[in-house]
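Missing here: one protein chain of the complex. Every other protein chain is in place.
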Amino acid sequence: MEIFSNILIYFVIVPILTMAGLALCQNRGIAAIRAVAVTGASALMILAAYLVYYFLQARGAGDNSEMLLRTDVTWYAPFNIRLALGVDGVSVVMILLSAFIVFAGVFASWKMNPLPKQFFLWFYLLSTGVFGFFISIDLFTMFMFYEVALIPMYLLIGVWGSGSKNYSAMKLTLMLMGGSAFLMLGLIGIYFHSSADGNLTMNILEIARNNAIPHNWQMWLFPLTFIGFGVLGAMFPFHTWSPDGHASAPTAVSMLHAGVLMKLGGYGCFRVAIYLMPYAANELAWIFLLLTGVSIVYGAFSACVQTDLKYINAYSSVSHCGMVLFAILMFNTTAMTGAVLQMLSHGLMTALFFALIGMIYGRTHTRDIRDMGGMMHIMPYLGVGYVIAGLASLGLPGLSGFVAEMTIFIGSFQHADMFHRVLTIAATCSIVITAVYILRVVAKLLFGEVQDPHHAQLTDATWEERLSTATLIAAVAAIGCFPNFFVNIISDSFLPIVKALGQFIPVA
Amino acid sequence: MESVGNIILYFVIAVSIIVFSVLTVTTRKILRSATYLLFTLFATAALYFQMDYPFLGAVQIAVYAGGIVVLFVFAILLTQQPGKDQQQMQSTRRALALTATLLGVALTAYCLFSYANFAGKIVPQAAEFDIQTIGRFLLSTDKLGYLLPFEAISILLLACIIGGVVIARKR
Amino acid sequence: MNLTLLMYLVPSLIMFGCGVYGFLTRKNMIAIMISLELMLNAVDINFVVFNRFLFPGQLEGMFFTLFAIALAAAETALALAIIINVFRIAKKVDINEINKLKF
Partner (left out) sequence: MPLNFTIAVIALPLLMFLFLGLAGPKMSRKIAGVIGTLGMLVTTIIAYGVSLTYFFGDAEGQIADGVRQAVVVFNPDWLSFTKTLVVRMGIMLDPIAAMMLVVICTVSLMVHLYSLGYMCDHHGHAEKGFQRYYAFLALFTFSMLGLVVATNLFQIFIFFEMVGVSSYLLIGFYYSSPAAKHANKKAFIVTRLADLFFLVGIMILSYYTGTFDFDKLVFGPNGANSLETAGSAIASAGGQTFLGCSVMAWALTFIFIGGAGKSAMYPLHIWLPDAMEGPTPVSALIHAATMVVAGVFLVARLFPMYVIEQGAMDIICVTGAFTAFYAAAIACVQSDIKRALAFSTISQIAFMMTSLAVSSAGGNLIEIHGGTGLGYMASMFHLFTHAMFKALLFLCAGAIIHAVHSNENSDMHGLHKYMPITSFAFLIGCLAIAGIPPFAGFWSKDEILVACYEKGLGWGLWMSAVAGMTAFYMFRIYFLIFHWKEHKIHTEHAPADQPWTMTLPLIILGVISIVAGFVPAHSLVTWDGAHLHTQLNWTVAGTSVAIACVGIGLAYRMYFRENNLPQRMADSCRGLWTAAYRRFYMDELYQFITHKVIFQSICKPIARFDRAVIDGFFNLLARASRSAAYGIRGFQSGDTQSYVFVYYIGAIALALATIICVAL
């Protein structure tokens, strides 16, 4: 089969094989389950690393096609649905990010109890969806993988979660499904206007080339699609699933969800909504810019008064993910590159945060910062990890957050329009508020006196926890120290989009 | 013109059908209800006889009056303390049911009488079939033969028997 | 005075109406079955009447009624078996008290 000669399909096959391997394991054979899970995660890491290498080689060799590694297999002929694969720079880094987080997530859920086998099964199903989404360039396939990624969340939170998990799982699933409903309407609309000559197609590249969606339809389809993806990207006011969902989810799921799944939203926003409907994107951008601008500041302010570690982080995610969408809507290569960097950065550091919170919670059995203090004495490794994650989040140079935020701010500020520039300055204010809530929690949680004498007996991180966090910290630092490596991979991917938008933006 | 006897007979039958039907559904005692049903069925059988379908009338009496009603009586006796009144539905519900019924009847009646020109004029024509003919029809495979339905209904009855046994079996 | 089609249909209609009324208002399942028989019977009459008045040379209506009677018998027998069985288990025959399929 032609398709199996494409490396991309293995990003879907490997998780599926892992699931098959897990299914063969004994329910109680924890060692075997771990071995299979780790093997799968490592295989994904290796694949992702190879993909990056391949991509750099191909680009270096002068292959300037929009998407590399194209394969097109008809799947369902009547609607012209295809299994169309292809990656550009953005997909490549997103795949790399996902591989990292899956890897770290496996180690973070090392002691998962009960039902470890089933947990990892669902976990890998979720990864299947995530990887499938990033490698697809066919709307239907993309949407299918998107749904595949969403559904396991319900079970993962509902079964392995904590706190009011039923409520949270239901809320998260329903809100995201609501988003999917919008999205599906949008996608169907796009499909029926995908071509002027009646050769309807689902392939994103072809739709973009045809550029046939009538403007009045774009005005309807763009908001549908953008909101559909925006819900997953925690866009204000559709973000409320995020605090509850994250608070209840088990560690690895929070990691994967905040780390990767929320990125599906941002990725979809530009790959589908903006790329295919540039006219409407340009006309309606200001509405969504305001919403995401609000999101940035609002999330940060909300995070300032939360007392639950996970809520703080969830609201901080709202703020940071708002920045992703904000930058995407600025329609220039720099800001969009910044958005992708922010996706990477936020993915890694939120995963790190959630991993650490999970580890702390697993020891103290509380996430309320008012009940904790002086953790730095008790668990220095986790404490240092938390400080690093915090510094990454508030944008310390040398860690990923700084690079991403600065690219976004500088890029957004390049916009010729005064409205955009003023909005950018408003969004910039979030860096101070971020510092406030991050330092507040660091001071409360890690510094000061030990609040609860029971905490004094707790132990520091075990080896698998160290491995999990160290992987993420290394990645965060890598992006922070060598940003140009990533920028070079990413930035060219936006040329087609910026070009598509360019026809509607008045030249400054 | 019909003979006067026939007309009188018709009215007796019609009135008893109507009266016993109404009584069947209005009486409070279920055993009486079954009895009135029996009378209604007898009246129906009489109607068949009057319309020159003696075989049908015979079947009606044998199966319905003789079989089904007896079954009812057995069931009633098995499940009911004799003499105990049935509980009534709430009056609102009865009123609602009555309204709906009357509405349906009125509607049908309207349809019937709107065809009164036709339906009110047409009269029965005599055509006697003897049992032999009926039997031949029933078991023939001709164009107008009824062997297939006959066999189908036999299978159905068989299934019913089996079903009845299964249901009635003591667990 | 002639005995017309209409004259035969009217008692049948009333009988059917009674059946409907009974079906809707009775609580006892056996009573409901009785109402059902009334309705079936009304329909049987219609078949026979139409056969006699409109197609006297044929026997379709009669045979239909014949089969309907057979069906009614089978159905009643089965239904009563079920009712008795339910009564054995639940000790009641009122339809609004038996609203769960499992006990």
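A, B and C are the chain letters, set down in written order, and residue numbers restart from 1 in every chain.
Note that in this section a residue touches a chain if its C-beta (ideal position, glycine included) is under 8 Å from a C-beta of that chain, and two chains touch if they have at least 3 such contacts.
Predicted model only: the values in this text are computed from it and were never measured.
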item: Chain not shown, its touching partners among those shown; value: A, B, C
item: Listed residues A:Ile30, A:Ala435 or A:Leu458, member touching the removed chain; value: A:Ala435
item: Among A:Met349, A:Met376, A:Leu423 or A:Ala500, residue touching the chain not depicted; value: A:Met376
item: Contact residue for the chain not shown (choose from A:Pro250, A:Gly268, A:Gly358 or A:Gly395); value: A:Gly395
item: Residue, one of A:Val403, A:Leu423 or A:Ala475, that touches the chain absent here; value: A:Val403
item: For chain B, the residues touching the chain missing from this view; value: 96-97, 100, 103-104, 107, 110-111
item: Residues from chain A at the interface with the omitted partner, ascending; value: 171, 174-175, 236-237, 239-241, 244, 298, 301-302, 304-306, 333-334, 374, 376-377, 391, 394-398, 402-403, 406-407, 409-411, 413-414, 421, 424-425, 428-429, 431-432, 435-436, 439-440, 443, 446-449, 483-484, 487-488, 491
item: Contact set of chain C toward the excluded chain (per top definition); value: 20, 23-24, 32, 95-96, 99-100
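FYI, only the chains that are shown with their structure count from here on.
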item: Distance between the centres, which are taken as Cα means, of chain B and chain A, whole angstrom; value: 72
item: Chain A-chain C separation of Cα centroids, rounded to whole Å; value: 66
item: Whole-Å separation of chain centres (CA-atom averages), chain B against chain C; value: 6
item: Two or more partner chains touched - positions in chain C; value: none
item: Residues on chain B engaged by chain C in the complex (per definition of touch); value: 1-2, 6-7, 10, 13-14, 17-18, 21-22, 24-25, 30, 33-34, 37, 40-41, 44, 47-48, 51-53, 55-56, 59-60, 63-64, 67-68, 71-72, 74-76, 78-80, 86-89, 93-94, 96-98, 100-102, 104-105, 108-109, 112-113, 116, 119-127, 129, 134, 137-138, 144, 146, 149, 153, 156-157, 160, 163-164, 167-168
item: Of all residues in chain C, those that touch chain B in their complex; value: 1-22, 24-28, 30-31, 33-35, 37-38, 41, 44-45, 48-49, 52-54, 56-59, 62-63, 65-67, 69-78, 80-85, 87, 93-94
